[in-house]
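This structure is in structure tokens; I'll ask about it shortly.
All protein chains of the complex are present and in place, except for one that has been dropped.
As written, the chains take the letters A and B, and residue 1 is the first residue of each chain.
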Amino acid sequence: MSALSDYVAAGLASGSLYALVALGLVLLHRTTGVLHFGYGEVGALGTFVAFRAMQSGWPLLVAAGIGTSASVAVAVGFYLLVLHPAIRRGARPATLFILTLGLAQVLQGVIVRCFGAEPERFPLPLADAPALRAGPIVLHPITLAILATLLFSCLGLFLLLERSRLGLALRATALNLEAAEALGLPTRALLALAWGLSAVLAVPSGILLAATLLLDPFFMFEPMLKGFAAAILGGLGSLPGAVVGGLLLGLTEGVVGATLGLPFRNSLGFVVIVAVLLLRPQGLLGQPGKERA
Amino acid sequence: MALLEVTGIETAYRDRLVALHEVSLGVDEGEVLAVLGPNGAGKTTLLRSIAGLLRNQPRKGAIAFAGQDVTRAGAERVARLGCGYVPQDRALFRELSVAENLEVALWRRPRREAAADLHAVFRLFPVLEERGSQQADTLSGGEQQMLALARALLRRPRLLLLDEPSLGLAPQVARAVFEVLREIAGQGTAILLVEQNAGMALGLARRALVLEAGRVVLEGSAHDLRRDDGVKRAYLGLGAPGGP
Partner (left out) sequence: MRDASDVIRVLGVLVCGLVLAALAPDAWLVRASLIFIYALAVLGQNLLMGYAGQLSFGQAGFLATGAYVFAHLRSMGAPFLLALALASSVAALAGVLVGLPSLRLRGAYLAVATLGFGMAVYHLLAGSDLLSGGRTGLAVPPLALPSGMSRTVGLYGIALVLLVLATLGVRNIVSSYVGRAVVAVRDADLAAASLGVDLARAKLTAFAVSSFLTGASGALLAQFLGHLEPQGFTMTESVTLVVAVVVGGLASIPGSLLGAVFVVLVPTLGSGTSWFVPVTYGLGLLLVLSFQPEGLAGLLRGLRNVLRDGSSR
């Protein structure tokens, strides 16, 4: 029985990470309509910068701040210099998607160039702390950190998007760009803000992920895909969906891994993607919409 | 000096199809100008180029609003200068509620002023206050038009660009909309009105012009145009040979 609860705990932890990544992806999609293939790499870049900062002696929070700033700069720069002109030219979402692929590739190369390809351990202060026990469940402090970050992010995003004028402006811009412009909204700045915000979400995910895995240039890739799977499962238009999708995916992976073995566990995310898109494209919590042909 | 001054503009679709030829017009502060014409005459293109929604257009000519050159300015700038645009499809934020649609227009408005502005708008469109929490795309055609107008008004525009406000509306609903437009004009907002329903348009406007195939073919006071034979035949359904 304890094996199962171990898997559940591990599933919860990984699920929360997927949820964090999914949050960022859904945020971007809800506000800018773009599926960001480079999201993982943006987070990875910030994580590496933070890593170097920590190696140079900066404390965790400051290092994380530096890394986040780097990622925000890249994300916003990419939006303003590449995506926005493309949108202005009337590029289709498919083209925008491929542009984000371009960013992902460039960032990956940059990371390898600047930080080397050797896997390393991310020295998160909590990593060596002892695990806590609550009954039959063993929770590692990192898991708690992940859960806390997830909670915090959800709260922050909710307050921003649903309870503030800025969030309303963001949502409106996503729904109808022309109408927003005709109302005098500073759409370019708003969209850039959304992109920056997504980077703010990406770096903590990256740092937490790096603490649980090893830090190498490609470490964000599959988590990002799982984040995609989670977002799609929960519904791309729905932030709560991202969380639900992430947790569900993580837990299911844990169970599948325990019962069916590793290859199935690893393929699960992709099977989910295909299955959901086929059977219920709007996901669990989303509303039927533009995915259909 | 006119509030809106359009001088000899020419727009081209994809560099080849010329939509507007040498079109000039002027709208004074507080005036209502109607633009009539058949489908495909370029009326919508005219509004969109003034509103700043056409990239790199107009190719030639100049547009000045409130004394500023806005020939190639983007929609945001034009909107900020006080020019509101309501397109044919209303351009509502469909998945947002009525209240949210209105609130978007109050971007950057201090809270107290926002409340007062909303109050004024609800006076003009009481139905919107009733339907506040309803999703915008569940409203009837007339209500959607009112929402679009209310939203544009909340920006305190000096000039409203309206593209076919009566489109798709039952006659009495259209009449109700035009009543509101009359009141808006009465409050001093200038209106540049594109309309297929020439009768209603000429009833509201002081001046009018007729656009055909991208050119201005007739211009004058609404009074005169109503009496013009050509206009009567083409747009008012009157004066058919042998008919009533």
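Rule of thumb we're sticking to: a contact is a pair of C-beta atoms (placed from the backbone, for glycine too) under 8 Å apart; a residue touches a chain by one contact, two chains touch by 3 or more.
All values reported here derive from a predicted model rather than from experimental measurement.
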Which displayed chains the hidden chain touches across the whole complex: A
Contact residue for the chain not shown (choose from A:93, A:141 or A:167): A:93
Of A:60, A:106 or A:284, the one touching the omitted chain in the full complex: A:106
Absent-chain contact - pick from A:27, A:175, A:220 or A:273: A:273
Chain A residues that touch the omitted chain in the full complex: 34-35, 82, 85-86, 91-99, 101-113, 117, 221, 225, 228-229, 232, 261-264, 266-267, 269-274, 277-278, 281, 291-293
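Everything that follows uses one rule, which is that only the chains that are shown with their structure count from here on.
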Rounded Å distance between chain A and chain B, as computed from the means of their C-alpha atoms: 43
Chain B - residues contacting chain A, complex: 51-53, 55, 74-76, 79-80, 84-85, 87, 91-96, 100-101, 103-107, 151-152, 155
Of all residues in chain A, those that touch chain B in their complex: 88, 165, 168-169, 171-172, 175-176, 178-187, 287
